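I have a structure here, written as structure tokens, and I will follow up with some questions on it.
Note that one protein chain of the assembly has been removed; the remaining protein chains are unaltered in position.
== subunit A ==
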């Protein structure tokens, strides 16, 4: 956790993908994101970005946190990406 900084991607248990600046976290991996956006993937249209602003995500909900590679992220044209949404987790 401590090595993460800057913009991060969270993938949640229900399959949502949220991108934002990591503003803080705690021992339970609860995470605060600023300027966060949800990226909604779908097969029929490009990626839709929904502004969420300041967001607190409970650690229990988090499947994965990753540091965004800004170079790759800039090179990706989200509007042209068609993909199935990430599946919710199955136990």
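The rule we apply is simple: a residue touches a chain if its C-beta (ideal position, glycine included) is under 8 Å from a C-beta of that chain, and two chains touch if they have at least 3 such contacts; residues count from 1.
Basically, contacts and distances are computed from a predicted model.
Colleague: Quick one: find the hidden chain's UniProt protein name among "Translation initiation factor eIF2B subunit beta", "Sm domain-containing protein", "Cullin-5" or "Proteasome subunit alpha type-3".
Modeller: "Sm domain-containing protein"
Colleague: Using the touch rule from the top, list residues of subunit A that touch the missing partner.
Modeller: 1, 3-4, 9, 11, 13, 15, 17, 29, 39, 41, 59, 62-69, 72-73, 76, 81, 83-84, 86-91
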